[in-house]
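Before any comments, here is the structure.
Left out: one protein chain. Kept in place: all the others.
And then chain A:
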Amino acid sequence: MAAPLSVQVEFGGGAELLFDGVKKHQVTLPGQEEPWDIRNLLVWIKKNLLKERPELFIRGDSVRPGILVLINDADWELLVSTSGDSPPSTTPLTALEAGWGQAAPGRQDGSPLLPPFLLEVLGPQCLQQLALGK
């Protein structure tokens, strides 16, 4: 049984427009059988925070192309699991650590992600733009 978890969720780069324009959300995830991981956190956000057009947020069981997800300042693709073979998206948040690699001098591999968790969802305005007029 996973205890309730407090997470700060932020939207930017246009993703906030799917959430009534609100960028910062302080949420408490309820206690549940399964531990909280990125995948079920995204589903919870879709059910509880998303205001419109879910197809612009989620495709399959991940975010749709063009959206960047960050946890505690790191691209989620940098995260690695410390609990065996499970992929980072289905690893409990507390069992993730940042595999910074050589790209980040001064930061070492294996620094675990610690609460408070900050999850950020950046929309496709991140370095991309295009037009559909009004």
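We adopt the following convention: a residue touches a chain if its C-beta (ideal position, glycine included) is under 8 Å from a C-beta of that chain, and two chains touch if they have at least 3 such contacts; residues count from 1.
Assume contacts and distances are computed from a predicted model.
Per UniProt, the protein behind the absent chain is "Adenylyltransferase and sulfurtransferase MOCS3"; the candidates were "General vesicular transport factor p115", "Prefoldin subunit 6", "DNA-directed RNA polymerases I and III subunit RPAC2" or "Adenylyltransferase and sulfurtransferase MOCS3".
Only one of A:Glu34, A:Asp61 or A:Glu77 touches the chain withheld from this view, namely A:Glu77.
Contact with the undisplayed chain is limited, among A:Val9, A:Leu29, A:Leu42 or A:Leu56, to A:Leu56. Taking the whole complex into account, chain A touches the unshown chain at residues 12-14, 52, 56, 64-68, 70, 73-75, 77-78, 98, 100-101, 103-104, 107, 120, 122-134.
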